[in-house]
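Next up is a structure, given as structure tokens.
Omission of a single protein chain aside, the complex is shown with its protein chains in their original locations.
Here is chain A:
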Amino acid sequence: MSQRSAIKAAYWRGFRHGLPFLLVIAPFGLLFGVAATKAGMDLAQVMGFSGLVIAGAAQFTALQLMGDHAPVVLILAASLAVNLRMAMYSAALSPHLGRASVWQKALVAYFLLDQSYALAANEYETRPQMTRAEKLLYFAGACTPVCPLWFVATLAGALAGAAIPPEFALDFAVPITFLAMIGPALRSLAHVAAAVVSVVGALALSFLPSGVGLMIAALVAMVTGAQVELWVNRRKGALL
């Protein structure tokens, strides 16, 4: 296969692999548009969020804390903490794309979502013989269906949001969205331990100014997760 057609094939393979995620992105974007509009943001602000941040969980986190009138510093700290996993994705992709040009890496970084990362990491692992150009084009292909839909779905949600009556209990769509992200993330005992500490800590510290208790609970939970992982590994080692 010529270099040109191999690159083309990589792009379309990424595109095909990205298609199923349309089903996840559309309702997510829609819900954010609705929730942000209900919270009183204007259309430009809602779209600004989805355009500049493109990170659902962090956007919902910011929205929720703004609803609680939390101080700006804590809104930023909590939302960026939710996004710390992006740094992990960035580290995981750097052996593959670290030598690409600055603007290529900037584009990859801008579109680095849970979905595009998961697809790319899996593909680069499965096909280690891919050239860097093929890897970049695969990533671009995976982003082509997913990323524009995030903006369109947000816009649709923002426009429809005002028309949805309170009987639909969309106030609770946000907690459900969070819980729906937490369930699949409980991959190991360490993840469960971190989640439990986070819940207990946040509830117990809820008398503190909004956002403060959450930050403390999250830090303790993060350390808990890391320590439980070490403990489980030691036990496994001892048993073998």
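Throughout what follows, a contact is a pair of C-beta atoms (placed from the backbone, for glycine too) under 8 Å apart; a residue touches a chain by one contact, two chains touch by 3 or more; residues count from 1.
Everything below uses one rule, namely that contacts and distances are computed from a predicted model.
K.L.:
Name the absent chain as its UniProt record does, using one of the following: "Aspartyl/glutamyl-tRNA(Asn/Gln) amidotransferase subunit B", "Metallophosphoesterase", "Nickel import system ATP-binding protein NikD" or "Branched-chain amino acid ABC transporter".
P.N.:
Protein name of the absent chain (UniProt record): "Branched-chain amino acid ABC transporter".
K.L.:
Check each of A:34, A:55 or A:158 against the chain that is not shown and name the one that touches it.
P.N.:
A:55
K.L.:
For a quick check of understanding: of A:128, A:165 or A:184, which residue touches the chain that isn't displayed?
P.N.:
Of the candidates A:128, A:165 or A:184, A:184 is in touch with the missing chain.
K.L.:
Out of A:7, A:119 or A:194, point to the residue that touches the absent chain in the complete complex.
P.N.:
Per the contact definition at the top, the residue touching the missing chain is A:194.
K.L.:
Contact with the hidden chain only, please: which chain A residues?
P.N.:
23-24, 27, 39-42, 45, 48-49, 52-55, 57-59, 61-62, 64, 66-67, 69, 72, 75-76, 78-91, 93-99, 102, 105-106, 108-110, 112, 166, 169, 171-186, 190-191, 194-199, 201-203, 206, 213-214, 217-219, 221-226, 229-230
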